[in-house]
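Only one protein chain is missing from this complex, and each of the others stays in its spot.
This part shows chain A:
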Amino acid sequence: MSGAVGREPVFPTRQSLGLMKSKLKGAEIGHSLLKRKSEALTKRFREITRRIDEAKQKMGRVMQIAAFSLAEVSYAVGGDIGYQVQESAKQARFRVRAKQENVSGVLLPHFESYTQEGVNDFALTGLGKGGQQIQRCRETYARAVETLVELASLQTAFLILDEVIKVVNRRVNAIEHVIIPRTENTIKYINSELDELDREEFYRLKKVSGKKQRDVAAADAEIAAARQKEAEKKAQAGTPAQEAKEEEAESTDVLGEQEDNDVIF
């Protein structure tokens, strides 16, 4: 797959090479951080799963005991109290409060049960008989509900963590399999383009210097040919007097030049 990730649409310049390099560095740091986060969350997640399993078992036992105490109540009261209880329920006495816990940046709610004081809807329930059993049953059920609330908060944490871990893992994978290879590809591309430009430039320079050399060689050859021609001419019709004259003229020329130089100075 990494071959098909392509590269970013940038111009192959040194500036964008620098940008890409810093981007790659950033992506690598982000990847390692996210990976660590994912690991921490997964550790927590496994712990919660184990505790859920335990709590579910415990819930089974607790509810069994509670159901038994309710059976005791209906035996003692000698009739069904369900209807009476349902009708007299008005205000919740048993409530929960949500607290937060921070696990590597993820806020996990934690339910805490508390009882609202001064609310008692069942003051008259079991007034005739079975009051004691009802009292005991209420306590048993209150304990059972506490277990249930604990389980509920575990379950909520489980659901939230599950979601967050999925998101984090998706990000880790995206960085690992898409962003980093693509940035590397881009860097490779920019490097190869820059190398290509370098080679082109070098070749051009070589060409230019080659041309210059050829020109110089041609000019030299011309001069040499001209001299040879002149020499041949002189050899054919040259007299010593003429040569001497020429030499003199040359020396005067040289002097003239020197004079000029002095003037310049």
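Quick notes on this one:
The rule we apply is simple: a residue touches a chain if its C-beta (ideal position, glycine included) is under 8 Å from a C-beta of that chain, and two chains touch if they have at least 3 such contacts; residues count from 1.
Here, contacts and distances are computed from a predicted model.
The chain absent from the displayed complex carries the UniProt protein name "V-type proton ATPase subunit F", chosen from "V-type proton ATPase subunit F", "ESCRT-II complex subunit VPS22", "VPS9 domain-containing protein" or "Pescadillo homolog".
The chain that is not drawn here is touched, among residues A:40, A:70, A:178 or A:194, by A:70. Per the touch definition above, the residue from A:47, A:162 or A:232 contacting the chain not shown is A:162.
One of A:10, A:24, A:145 or A:194 touches the chain omitted from the figure, and that residue is A:145.
Where chain A meets the omitted chain, the residues involved are 49, 52-53, 56, 59-60, 63-64, 66-67, 69-71, 80-82, 85-86, 89-98, 100, 107, 109, 111, 115, 119, 121-122, 125, 134, 137-138, 141-142, 144-145, 148-149, 151-153, 155-156, 158-160, 162-163.
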